[in-house]
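Structure below; questions to follow.
Every protein chain of the complex appears in place save one, which is left out.
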Amino acid sequence: MTLTLTGVGYRYAGTSDAALLDIDLELRSGEVVGLAGASESGKTTLCLVTSGLAPRAIGGLLRGRITIDGTDVDAWPMHRLSQEIGIGFQSPASQLSQVAGTVFEEVAFGPMNLALPRDDVLDRTWEALETLVIRDLADRDPRRLSGGQQQLVAIAGLLAMRPAHLILDEPTAQLDPQGTRLVTEALARLAANGASILVAEQKTEVLAALASRTVVLEAGRMVLAGATGEVLGDPRLPELGVTPPAAVRLRHAARDAGLDARMLDEVHAGG
Amino acid sequence: MIVRWIAALLAFAIVAGVGLVGFGNFLTGVDEGVFYDIEGANSFGLVFAVAVVMAFVVYAAVEYAQTRSLSSITRQFDTRTIVLMPVAIAINIVLGAAVASALKIPIYLDSIGTILVGALAGPIPGALTGFLTNLLWTYVVPPPFNSGAAAAFAIVAVVIGILAGFIGRAGWLRPRPNQPMRSLVVWAIITVVVIAAMSYLAYLGYIAIIGPVAIEVANSNPAFVVLGYLALALVAGTVLGLLYLLFARRDLTAAFVVVGGLLTGIIAAVISAPIAANVFGGVTGAGTDFLVAAFRQAGLDVANATLGQGLISDPIDKVTTFFVVYLIIIALPMRAKARFPQGERLVERGEASPTDDDGWRGAAV
Partner (left out) sequence: MARSGRLSEATAGRGLPDFLGRPGPTAYHRLNPLTKATIATTTAIAAVALGGLIGPAVLVAVAVVGPAIAAGVLRDLVRTSVLLALPIAISALLVNLFFFPGGEGELFRIGPIVATEEGLGLALEILARIMAISGAVTLFYLTTRPSDLVIDLERRGMGSRVAFVANASVQTVPAMVERAGQITDAQRARGLDTEGGVLRRLRGIVPIVGPVILGSIAEVEERSMALEARGFARPGRRTLLWAPADRRVEALIRWGLLAALVAVIALRISGRLP
């Protein structure tokens, strides 16, 4: 399933400046696309627009076309769109439904809302729990989990909707290193199984590990796009407010100091 | 449309009539030879409250019969409202329980959430917030927060929510800073006149029901003195805050806050007095019980003592609550307010969103 944004722009309600302008983006099946940019560069806005929450849930004004396999989705209500595109946010706790006493009920929340037959709901829930390897958390109270675990529960809740695409807005931003590792490994597993993901991140290491393509935003416009390796190696990143991955910074520093970068690559590959 | 309103008014009249004639006071029978129970006259507020609720129900039923949907109600319940309601209910219960148990002062502070939801989303969400607050507070909330008395007052909370909804819809809580001094003075005079009129009417009604009573302070119990000072401090705080709004920020809405709070307080007192009197003998375990004791000491029976206590506590409580709600409304950024069903009425004129430009479109659904 291909999700295409053509000439898309967006203005938040009550503002006159565009938060997004001239966005052309294609999300194809089975690929992980990274989204980088300084804070306030429009990453979250792009996630909201792509998932349909903007303007449906938060108002504001849209311009341009958004299509799924060529069909315009402007008239699709949110509950229909959420079965094609799932969106996860930074804050683990505020994604909890607050009506579930166990992780199982939390993950089942989405399918229950869709009024699917009971067996379908149960199947989807077990499937989502197993995909993220959190079956052993099924009877736990979601509010008592660690941040990383809560993010996994949130993502499982999205997967239970069986979306064709997942959009994740800085999933590790509020997590400690352990949580970050937990979530990144889970996402890597999803990617290896052919999931389609758009992941926005400040931590470019995460993008380097997961994304095949990366897009960089500045002031609401796309300024860089291409293979992740090239984009993250681009020397313009720091002035765009993005911190390149440590490996890239090391290579640039070595090159500036006159050292042979190939030695670093060998060390890196060996270690 | 007209059919619905007529049906609703009819329902109101029937329920009110039946209530006034037949219901009377809970624990005494109907007096012979008089068409209503004289002692039950205190319950007229409660009867009218029930009648208002029945009117709403009938209106909704007729609308459903006509259109097979309840759009006038569901329009007020978007996702944001539904997410706000549990937060509002929790605010009501936590603050109400804290004030009732920790601070023995004659106010309740258990309606901030109800009035906030009413103002932001409308009368029905406000009513539902109040209703669920009181029900959950008694039946479901675990100790130490739960209250045995709350469920009986559910209808009072419903009416408070409805009032707050209409007050919000009328734009009373829209910030109006930087008014020219002239219009401020004019509105201040109007407010004083309105308050004086309401107080006089309430006093007249009180006298008519109870008869002229000379309330003597039979003893100068130090506890009452301290409580009096406390209540004064709260009132002073609210008055100071309102004066600041009025003169430093030149915010005219301060006047509307006072009038809205007084109106809601008086109505709440009249409705809750018969419930408190007949179900609990006038006491609910809160700090207000001292006032009831004081009135009993002065010679009033249970029903009138609770009414007296209510007419003192409720206006103070509601004015304070409306003030707090207004502070919250001022503190919320436009983005947080505007998307609520009545959010546009709580926003300063001029903060409104710009109109669509060509090529830009809003949500289709």
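Letters A and B name the chains as they come in the text, with residue numbers starting at 1 for each one.
Throughout what follows, a residue touches a chain if its C-beta (ideal position, glycine included) is under 8 Å from a C-beta of that chain, and two chains touch if they have at least 3 such contacts.
What you are looking at is a predicted structure, and each value in this text was computed from that prediction instead of being measured.
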item: Omitted chain - touching chains that are shown; value: A, B
item: Contact with the hidden chain (one of A:38, A:57 or A:223); value: A:57
item: Residue in contact with the excluded chain [from A:158, A:182 or A:207]; value: A:158
item: Absent-chain contact - pick from B:177, B:281 or B:362; value: B:281
item: Candidates A:94, A:178 or A:212 - the one touching the absent chain; value: A:94
item: Per the touch definition above, residue among A:6, A:29 or A:113 touching the missing chain; value: A:113
item: Chain not shown, touching residues in chain A; value: 48, 51, 53, 56-58, 77-79, 82-83, 86-87, 89, 91, 94-95, 97-99, 101-102, 104-105, 108-118, 121-123, 126, 135-136, 138-139, 143, 154, 157-158, 161
item: Contact set of chain B toward the excluded chain (per top definition); value: 22-23, 26-30, 77-80, 82-87, 89-91, 93-95, 98, 100-105, 112, 128, 132-133, 136, 138-149, 151, 218-219, 230, 233-234, 278-286, 289, 292-293, 296-297, 299-301, 328, 331-332, 335-336
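By our rule, only the chains that are shown with their structure count from here on.
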item: Where chain A and chain B are represented by their mean Cα positions, the distance between them in whole Å; value: 45
item: Sites on chain A touched by chain B in the complex; value: 9, 11-14, 16, 55-63, 74-78, 98
item: Chain B residues touching chain A - in the complex, by the definition given at the top; value: 79, 86, 334-335, 338-339, 351-354, 356-357, 359-365
